[in-house]
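This view holds just a subset of the chains, kept in their places.
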Amino acid sequence: MSSPDVLNPIPLPNTVAAYWLSQLREKTPLIHCLTNQVVQNFTANVLLAIGASPAMVVAKQEAAEFSAIAGGLLVNVGTLNDIQIESMTLAVSAANVAGVPWVLDPVAVGGLAYRTDFCRDLLNLKPAAIRGNASEIMALAGFSSSGRGVDSADDSRAALPAAIRLAQRSGAVVAVTGEVDYVTDGKTCYALPFGDVLMTRVVGTGCALSAVVAAFIASGDENRLEQVATACMVMAICGGAAAMVSNGPGSFTPLFLDGLYNLQPQQLIGKTL
Amino acid sequence: MSSPDVLNPIPLPNTVAAYWLSQLREKTPLIHCLTNQVVQNFTANVLLAIGASPAMVVAKQEAAEFSAIAGGLLVNVGTLNDIQIESMTLAVSAANVAGVPWVLDPVAVGGLAYRTDFCRDLLNLKPAAIRGNASEIMALAGFSSSGRGVDSADDSRAALPAAIRLAQRSGAVVAVTGEVDYVTDGKTCYALPFGDVLMTRVVGTGCALSAVVAAFIASGDENRLEQVATACMVMAICGGAAAMVSNGPGSFTPLFLDGLYNLQPQQLIGKTL
């Protein structure tokens, strides 16, 4: 049973977000990304813009060696195949041994048995955080959902009970993202209402957010719940600001990357929640 | 022997194009893309901009399952390898069983035996549409050509007889694209003269068009010839408009994606052919 508190999401204090952004900027964490073929370039550019350092080291001969020296690891199953399963498993195991936090992005989990089974196996390997849309989080938590590929047919608010249960069972901080993002450790829940629907018309904004989550939790282990919420807030605020001045999804991308690059921690403090 | 009509390409009525664009917008088809490594991100963003929903599900364990529930399937052999051949074959077979139309993009077919043999095999699996440049269509039809990689050394008009024969033999609607695009089912041929040469300086415009062809034919099976022609028209008109206001291939891409996103069916009606 969940406490009443976790079902009443609260805003993230702006000073908290500003603090974790300044920490990321100072530490420039190295993020090992084992992600899907479609979004690798955009993910790398988002990490570089926010102030982290991306690296995609994919071979089974190198993945474990590299994860152990990275600040954080991302595992995204969007274009999963047998070769990736081997590398991901090695990388996650090495990350766990080395104390490197890792993030699971369970793209399109639910409908497809192959990736769903793999992601359920990964849950036993203690992800520090999980980031998905409503359908993915519901499926991973064992709730019924209605996802269609990478789209979510469910509302993020409706997935909150699933997110809470998934956090409680896995020990991970869980972010379920949509019009409003919810981030919970199973006891507390933050609501981040800053995004824009235009972000759903640019491929990889969710996948890149998962990489940014890895960058924030790599910045220190004091408070992962706050760090994951900050990742969601920063991406959504920059996305909302870019959407406001763009003419569509094409002009959105350069504006979004510029915004991430230029964002100063103190600007977050000025922002009214 | 071809009838005289098919050798005299006609313009596509603007109202027809407007109708099929409005259908695509309403149905937001899910397009399964098995495409090359170079253009996956751009292809996904083009599909999202035009109003479709892209998904790249590549594993042999998932490709068939996913194709059967998609609205359309794209097979592009640009970076073909053994793993892709297995997934593509499974996906095409499942699409055929489920009645999902699929599009073949025979990138660089002709010079390289491996992909040429595979694409000839695929012709037996009844593609609903084929989209290529002049050299590719000529090679696939068994005519001699002078292609060099993904470039076409031949003019699209010169490939029209090959396109017609390929359509008649395969049963597919064939689009041969270049300065003017020609789209034929072997009986009728549309000419679409709207593109701009700047599009050849941006990688993936042809590959993305093939994905958009899949999106249009997924919107209903009433008239695939018109749907494929509409795909070519919409991409070329938006490309031409973006080229006119861009400073080069870098600024072209955001403008092109914004244009696809903002294009309204009624704007096509106002356009003089």
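Order as written gives the chain letters A and B; numbering starts at 1 within each chain.
As a working rule, a residue touches a chain if its C-beta (ideal position, glycine included) is under 8 Å from a C-beta of that chain, and two chains touch if they have at least 3 such contacts.
Quick caveat: nothing in here was measured; it's all calculated off a predicted structure.
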item	value
Overall copies of the shared sequence [whole complex; 2 in view]	3
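Operating definition for what follows: only the chains that are shown with their structure count from here on.
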item	value
Separation of mean Cα positions, chain B and chain A [Å, integer]	34
In the complex, chain A residues that touch chain B	36-39, 41-42, 78-82, 108, 111-115, 148-151, 200-204, 246-251, 253-254
Partner chain A, residues of chain B touching it in the complex	30, 37, 40-41, 44-45, 48-49, 53-62, 65-66, 69, 83, 253-262
